[in-house]
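The complex is shown incomplete by one protein chain, all other protein chains being positioned as in the whole.
Chain IDs A, B and C follow the sequence of writing; residue 1 opens each chain.
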Amino acid sequence: MTVRAAVAGASGYAGGEVLRLLLGHPEVEIGALTGYSNAGQRLGALQPQLVPLADRVLAPTSAEALAGHDVVFLALPHGQSAAVAEELGPEVLVVDCGADFRLTDAADWEAFYGTPHAGTWPYGLPELPGGRAALQGTRRIAVPGCYPTAVSLALFPAYADRLAEPEAVIVAATGTSGAGKALKPHLLGSEVMGAMSPYGVGGGHRHTPEMIQNLSAVAGERVGVSFTPTLAPMSRGILATCSARARPGVDAAAVRAAYEKALADEPFVRLLPEGQWPSTASVYGSNTAQIQVTLDAAAGRIIAISALDNLTKGTAGGAVQSMNIALGLPEETGLPKVGVAP
Amino acid sequence: MTVRAAVAGASGYAGGEVLRLLLGHPEVEIGALTGYSNAGQRLGALQPQLVPLADRVLAPTSAEALAGHDVVFLALPHGQSAAVAEELGPEVLVVDCGADFRLTDAADWEAFYGTPHAGTWPYGLPELPGGRAALQGTRRIAVPGCYPTAVSLALFPAYADRLAEPEAVIVAATGTSGAGKALKPHLLGSEVMGAMSPYGVGGGHRHTPEMIQNLSAVAGERVGVSFTPTLAPMSRGILATCSARARPGVDAAAVRAAYEKALADEPFVRLLPEGQWPSTASVYGSNTAQIQVTLDAAAGRIIAISALDNLTKGTAGGAVQSMNIALGLPEETGLPKVGVAP
Amino acid sequence: MTVRAAVAGASGYAGGEVLRLLLGHPEVEIGALTGYSNAGQRLGALQPQLVPLADRVLAPTSAEALAGHDVVFLALPHGQSAAVAEELGPEVLVVDCGADFRLTDAADWEAFYGTPHAGTWPYGLPELPGGRAALQGTRRIAVPGCYPTAVSLALFPAYADRLAEPEAVIVAATGTSGAGKALKPHLLGSEVMGAMSPYGVGGGHRHTPEMIQNLSAVAGERVGVSFTPTLAPMSRGILATCSARARPGVDAAAVRAAYEKALADEPFVRLLPEGQWPSTASVYGSNTAQIQVTLDAAAGRIIAISALDNLTKGTAGGAVQSMNIALGLPEETGLPKVGVAP
Partner (left out) sequence: MTVRAAVAGASGYAGGEVLRLLLGHPEVEIGALTGYSNAGQRLGALQPQLVPLADRVLAPTSAEALAGHDVVFLALPHGQSAAVAEELGPEVLVVDCGADFRLTDAADWEAFYGTPHAGTWPYGLPELPGGRAALQGTRRIAVPGCYPTAVSLALFPAYADRLAEPEAVIVAATGTSGAGKALKPHLLGSEVMGAMSPYGVGGGHRHTPEMIQNLSAVAGERVGVSFTPTLAPMSRGILATCSARARPGVDAAAVRAAYEKALADEPFVRLLPEGQWPSTASVYGSNTAQIQVTLDAAAGRIIAISALDNLTKGTAGGAVQSMNIALGLPEETGLPKVGVAP
């Protein structure tokens, strides 16, 4: 099978990572590359790491440019995907790396994003219960947010087995690429290096309702989430420290067993051996998420920690993994499991 | 007044920072500098940033070397302070940057440090209720751990005003200098850069009982703590994200008021204006701790975040601040409030 | 003496560092703070590290705002200083951190900056031969560029003693603050971390004629310069690796002697003991420049390396040091010699 793929938003970080992965995908041929303000520029000037595509020139994002492909990846600012997707036929697989179609609750969408809800597409996190089935054969995929991917993978085994009270506390650190290429003063290198700084504190981050949606679906009851994201002095990576009060009677063995059961066969999630903890450095550039869990008996809490690369498993890798499932390709095709370290 | 000060453990990070501050202290004359394996070496080869002391040579740590000073700073590995302190007279102010005399509960000490409890000294965190009074005129000071300083400053106003349930969840990121100069593989630059990684997860970190001790004293009841420390890719700085369930009826105004009341007059703690969040970059090299707090109404939690320099306010600056109080000097003498940024 | 000082351009990196140093200067009282696009904002939102000035509000840069001060520091984009300076009386000490008045040769200025030459002011590098005399009593100071400071300090002893051929090859690495707070894509943290990248290669960097000017003046003949600047993944610091072919008959002892003679009494330049090499980490936040030199006998070249903080000794520290001389204050007043490390 040769799949012809276009990427809208090829000059950004998500678009660049999609292209890096597609260049290593044996069944994909890269078609149109589009942009907005960067249309007309050589990709080599914008994404110098993508050597084989250096002489490709970005077209303006338009229905014409994106026509004639089997798959179209959208790596656009939030709110722009619906208009583009509408112009693509129902037979085209549209993989949206933006937020537009992730939430099932229109009120949540409107409260957090401030625009009308565009709808809900099958959710590209195959590891969640029922996740793969929802993706098979679909022609529309909503790629999860990077934080919700990290948090859902860390906590769903605890909620699937009813080990944890439905109130999770999450503090996560992200590399700066999670904020995109936006020219904002606080994202300058001089500001970022040496800085750990929180943002979106107090429930305001847009990924919060997505986490609640995922965990509640697994738990079968509403799971509240306190989420504090922090910006860390690194380009890539998310470390999500997640905890919840253990339900009465839950012991360490039950916790370990639940995680082993849930994650044992996952190709891209690695439950580490006991005593070894995740690190963003180990998953740099890979589609692997590392997970570890423990029970803090004194505090009565389950602590689950995940590390992943926000651009790979957290965005573009998750997108390609979901594409593989949708198209009936082997799920692991073209996706690196090995990190670039040190 | 001229205070003659010695530093035992002058080749390490804590000792070096004590010396940096003492060099800028108008009332201090720097006396003996001692070390163990580095005895006999020029300080300029070990701490090249301390230009005015470059030609000083480290003496072996001994009672003789440390005799004849008004103040002796101990920056030694845990467990070594008691023996050295015993040999110093009761009229000498001994400021211990190690953990040996921080805990009041011998069982806690033995459970977390594995050696017999050496005793308890006045605790060098003046901002805590009653903190200054305990330090005035003392000749023994236990400098708090860096994490307990960050966490206690962030949470004590909430517990002092009974705003929070007695169960705190804390996730903190530290720069690598917090781990000292120990030659361990995971502290190599190649491993650290690009890496966010947790350690001591699940209640095992030695600073946990110290946090519980501080917060419980303020709250008047036992406060449980779930503490997860993480190592961040930066040399200095702690960002502590602390939260606890708000007690029923507590609203945002009450939270703000409690923090303003508790922190308004503190010379080295800055409650930021609403909407501005702390960053480790802003307090680099300074004795200032930045604090911000909010109420996440949806999650029902108070979120308090502090940023400080683990070597300055978190260790050496707190030590000098406490020394000033003990000696009757103005508390702010010789201590930088301004960070080195960007 | 109390000197009343204003800072124009207080929201940028140079202006912020001037303020950090002035806050520690015992003879200075900080007056007006001005900006352009940031006028009207609280300094605490722009420079959160400057705690004591957090509630000061930036005035628009204007003659009125800057009137009534003894000293005015200009930290403005290149080309804007002349107009502001003209409005300040001759009795006011104007210290220009920009490039406008550094070059003596109008043709050089026009070739590299593309605007008419505004003139030449006394040059704020006291360590150069005749440097202090030129500054005493002056009311106009052109603060050197950060690279020219690093390079001139590293090489002037070799040229003063005619040890080196008049053709220098310089490769320097700078922290990103050297590029200012400009919102450019290549300065984003995501781009900068993990990146060493050159710029202005091939003779085009604007600091090149300034280096030629300084070294030629010392050598008494034209010294050619090949200068390659590189951007390093750190916020602050310059490491300048400078070399030139040794003149016939020059040996290692002559090189060492020349540097000891030239630098022995300098308060802010430290010639390191033989075998120890400079590091930007050792001079972080300090006004000290570290220098080391050696003779590569096999290659026939003198290699001189300097490390300094581009914002301190390279800009604001050099500015305050020159101000001290101009005002007849002790040269070292208010200037840190000790770096913040690690």
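Here are a few things to note about the model shown:
Basically, contacts are C-beta pairs under 8 Å (C-beta built on N, C-alpha and C of every residue); 3 or more make two chains touch, one makes a residue touch a chain.
These numbers come from a predicted model, not from an experiment.
Judged over the whole assembly, touch between the missing chain and the shown ones holds for A, B, C.
Residue B:L188 is the one among B:A106, B:L188 or B:A297 that touches the chain missing from this view. Of the candidate positions C:P52, C:G224 or C:P267, contact with the hidden chain is made by C:G224.
Note that of C:G31, C:G145 or C:P278, the residue touching the chain absent from this view is C:P278.
On the side of subunit C, touch with the chain left out of the figure occurs at residues 167, 169, 171, 173, 175, 188, 190-191, 193-199, 201-203, 224-226, 228, 230, 232-237, 239, 241, 243, 277-281, 284, 292, 294-301, 303, 305, 307, 342.
One chain is missing from the display, and on subunit B it is touched by residues 13, 175-177, 179, 181, 183-185, 187-194, 233-235.
Residues of subunit A in touch with the missing chain: 13, 16, 20, 23-24, 42, 44-45, 47-52, 54, 177, 193-194, 235-236, 270, 272-273, 276, 279, 281-286, 288, 290, 336-342.
Throughout what follows, only the chains that are shown with their structure count from here on.
Looking at which positions face the partner, subunit A and subunit C present mostly the same ones, since more than half of the interface numbers are shared. We define each chain's centre as the mean of its Cα atoms; on that basis subunit A and subunit C are separated by 45 Å. Taken residue by residue, subunit B touches two or more other chains at 193-194, 235-236, 279, 281, 284, 342, whereas all remaining positions touch fewer.
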